[in-house]
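Notes follow the structure.
With one protein chain held back, the other chains of the complex are shown just where they sit.
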Amino acid sequence: MDNRTLPYLLLLPATLFLCVFFLYPFALVAWQAFTNEAGFTLEHFRTMADHWKFPIAFWNTMLLALAVVPVQVVLSITMAMMVTRMQRGRDIMLYIWTIPLGISDLAAGIIWLAIFEQTGFLNSMLYGLGVIEQPTNFLSYQNTWVIFIAIALAEIWRATAIMLVILVAGLGLIPKEYDEAAEVFGASRWQRLWKVTLPLLRPSLQTALILRVILAFEVFAVVAALGGTSLPVLMGETYNYQFELQDGHVAAALALVILAISIAFTLFFLRVLRVPKGAQI
Amino acid sequence: MAEIQIRNVAKTFGTYQALHSIDLTIADQEFMVLLGASGCGKTTLLRIIAGLETPSVGEVWIGGRRVDHLPPRERGIAMVFQNYAVFPHLTVFENVAFGLRMAKLDDRLVRERVERTAGLMHIEALLQRYSGQLSGGQRQRVAVARALAMEPDVILMDEPLSNLDALLRLEMRAELKGVLEASNTTTIYVTHDQVEAMSLADRISVMHQGRIVQAAEPVEVYRNPAAHFVGSFIGNPPMNFITARNQGDGKWQVAGQQFTGPSVASETLEFAIRPEDLSLAETGLQANVRVVEPLGAHILVTCDVEGSLFRAVIDSNSRVKAGDVLHIAPEPDRIRWFDPETTLAVA
Partner (left out) sequence: MSVAESPKLPGSPRRAGNILFGATALLLCAWVLVPIYLLIVNTLSSPEAVTAFPKSFVPGWDFANLEFFAGFAGILKALKNSVLVAGVTMLLAILIGAPAGYALSRFDFPGKSAFRILILMTRAFPLPLLALPLAVMFIRTGLDDTILGLAIVHTTLALPFSVLITFSLFSGIPIELEEAAWTLGCTREQAFRKVVLPLILPGIAASAVFAFVISWNEVFAASVLTIENRTLTAFLLQSLDVSPMHLKFAGGFVLVVPALIFIFAVRKYLFAMWGIANR
């Protein structure tokens, strides 16, 4: 086999696959969102935006991301730093902390349902402590803010692990000498974190944030399990249009909205956390 | 019989020219060392001979057969890699047997050959181990045994000793020399270590910026460098150079002294002398001593001769200290001359 054609041959299946099942379908979505029988139209976007639930779903999705991601950043950095400092029990600790990595959003939603439902563990505990007289229905539509908190907790619980793994892997790539050099030059632990470790960790932080924020905009099954229809989010509305309302065009328009914010945030993180050429490890 | 001929071989990577039309013939059973600093193209040349790179132009002939378009396995070569490349998932025995099994030798013959080469490299006791259980030196032995077991016409070695510590390197160097001399193969050996090159080679090819600057016997390379680069690269400390002005009639003036040199027309030449060919004298080049470093058997004196840096290796009984002004005299028949334009030696 010729060395010049071999790599292309090896890449061919993956490229074809992604073209047919990734690029082409996304073109189809755009096509569907912008056309009707008559041709080009913005009608589907209008339908989407005029629906009373759209702004609610939009802001719910954004607020959820805003509530969840910063907590996850702090939590995952803390955990990653703890892991690197740990002498004993590092492996078991890492395994436990990464368990949620394998748990689907649906399962996570169900797990937190067990805690928040009317006869759930939170009610039982509060009752046992004498805080409440009888179980309250936390997840009713009257308490959307409790639903919001429950979803946020479930998301933080489930999806911090992916950031942790990326950050631990990233920390592993940073030679210890930098930290030691900073220590020799008199930097405190806190200063070393801010001035040495975190800046060197930027590429990993970038990957983790992009991945995590996009997943946050896709939040769906956790919401379905915990909130039902009381707390609309973009992905759930997309599902509704496709399934309940059988309107593929508006579903496509919603998909484009999710896509647009995802890309906007990706570009934002690429820009903000970029590492200048030559400054990489 | 495996004479190797490299004819007009050049190699470019993108816009970078790694090798400029190399011509080299290596005789059957010769031990040829490719010597040069990193990035000089020596490894690229070796890999072209091995078939791990294809030349951009030119031909490679091994044993009268043109091989530059053949894959490595059809060239009758064996290779020892810098990082040994001992297969981690196979035992030492299976590593040494690997090539023999690929050649479909029958089991009894494989066992015989493996045991014989293992004996030669003193690794009989390690045959059932895995590479993870071996030290660097042992891995090195396995890598050499694996190549020798093939009984190849040509053995190619890419800096095989560079990852060993100094003492082990010395030991392995002597052992390699013995084993390879006994094996009747043609050897091409890449290194950046001039001492290694001197001690092993029948001939050394000194490479610089993608060209072979000089290919000659070790003593010749040392005594009669073909170019400024060779003199400055080989020898530790390297040759001293200073500008000489033409006085006519083969007379040259260097730092106020007159020397007899080549009768050429050019206005200046480079006067070159090895540090050990300088000695203290009543008259000679006037030198301001900068640093004095006792080396045990000798003293290394670094001094300034009319603005040029000079090093002299002198007898350890001499009393010299920094700040002294000395006269150093070059051994007349050890003086070499280089053209400052072409940097080549002038006779």
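Letters A and B mark the chains in the order given here, with residues in each chain numbered from 1 onward.
Everything below uses one rule, namely that a contact is a pair of C-beta atoms (placed from the backbone, for glycine too) under 8 Å apart; a residue touches a chain by one contact, two chains touch by 3 or more.
What you see is a predicted model; the values in this text were computed from it and never measured.
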- Shown chains touched by the missing chain? A, B
- Sort through A:Pro7, A:Gly39 or A:Pro276 and give me the one touching the missing partner chain. A:Pro7
- Message: For the chain not shown, which residue from A:Phe58, A:Phe138 or A:Phe220 touches it across the whole complex?
- Response: A:Phe220
- Task: Identify the residues of chain A touching the omitted chain, counting contacts across the whole complex.
- Result: 1, 3-4, 6-8, 10-11, 13-15, 17-18, 21-23, 25-26, 28-29, 32, 78-79, 82, 85-86, 89, 91, 93-107, 110-115, 117-121, 123-124, 127-128, 135, 157, 165-166, 168-170, 172-173, 203-204, 207, 210-211, 214, 217-218, 220-221, 224-225, 228, 235, 238-239, 242-243, 248, 251-252, 255, 258-259, 262-263, 266
- Item | Where the unshown chain meets chain B, residue by residue | 50-52, 71-73, 77-79, 81-83, 85, 87-89, 98-99, 102-103, 146, 150, 156
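One rule holds for everything that comes next: only the chains that are shown with their structure count from here on.
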- Message: Rounded to a whole Å, what is the gap between the Cα centroids of chain A and chain B?
- Response: 57
